[in-house]
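Heads up, one of the protein chains got dropped from this complex, but the rest are sitting where they should.
Showing subunit A:
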Amino acid sequence: MPASNTVFEAKWDHASTLKKVIDAVKDLIGDTSWDCTNTGMSLQSMDSSHVALVHVLLKSEGFESYRCDRNVSMGISLNSMAKVLKCAGNDDSVTLRHESESSVVNFAFESHKEERVSEFELKLMNIDTEHLGIPETEYDSIIKMPSADLRRTCADLSQFGDSVTISCAKSDVRFETSGDIGTGNVRLSARGSSDKPETEIAIEMINPVSLTFALKYLNFFTKAAPLSDTVKLCMSNNHPLCVEFPMPEVGYIRYYLAPKIDEEQDNE
């Protein structure tokens, strides 16, 4: 392949991370465009109802090798990308390649042991994306907790109701819901753990916050739990919730979700 035409090439040692990233976001957003710059790959897209926003950043440091000669935007159907990635073993290496003026992106999977090389071409799509500027916000409350805890809490409470009210106080955070069959609430208290930092629950609170969200969306967010042991919930009153799954050295997935606001409160 003439190297001169390739404007973007990125290689992961293991396909598992990329697979998990795509699995975590493909249900919320169908088609999206990956923006590749010399600092890394990122995507930002709203769900079809425009109440949630997904922001994924994969930093160039997280790749085994990364090269981006000029900024490119690749419109890709994430479901198709997931199909292609299904053809890769978890331990295979993945190389993404895009040539200048080309309408495809190449995937190459190489297994380390069996010397099996498979290559796939995925057609790119023309996608009009609207990028939103997300300002760095000082949140009123930031809760850091094990991602498994959040997943379990959301799964448990969704048995009862459609929406959850998350209230953050100084030393604990409450998840409350109510539905036709009854009510449920889960209280998580702050706890430290020096030997296992991934199991600690830390609460940084400037102002107490209480916000209500659609549980189904939160359930979809927790699909990113396999990527990260911890999750950060950032909340401010009347602002979208930010659920961040940090991936050390690789990047992060951030989900934003509009809170349910009682219009009467809003007017006051």
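Everything below uses one rule, namely that contacts are C-beta pairs under 8 Å (C-beta built on N, C-alpha and C of every residue); 3 or more make two chains touch, one makes a residue touch a chain; residues count from 1.
Keep this in mind: contacts and distances are computed from a predicted model.
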Identity of the absent chain, which is to be given by its UniProt protein name, from "Trafficking protein particle complex subunit 10 isoform X1", "2-oxoisovalerate dehydrogenase subunit alpha", "Ubiquitin-like-conjugating enzyme ATG10" or "Ribonuclease H2 subunit B": "Ribonuclease H2 subunit B"
Of A:K83, A:H112, A:R187 or A:K216, the one touching the omitted chain in the full complex: A:K216
Among A:T129, A:N185, A:T199 or A:N237, the residue in touch with the chain that has been omitted: A:T129
Which of A:D31, A:D149, A:E200 or A:D229 contacts the chain that the document leaves out: A:D31
Absent-chain interface as seen on subunit A, which is shown: 26-28, 30-31, 35-37, 46-53, 70-73, 79, 129-135, 162-163, 212, 214, 216-217, 220, 239-240, 256-264, 267
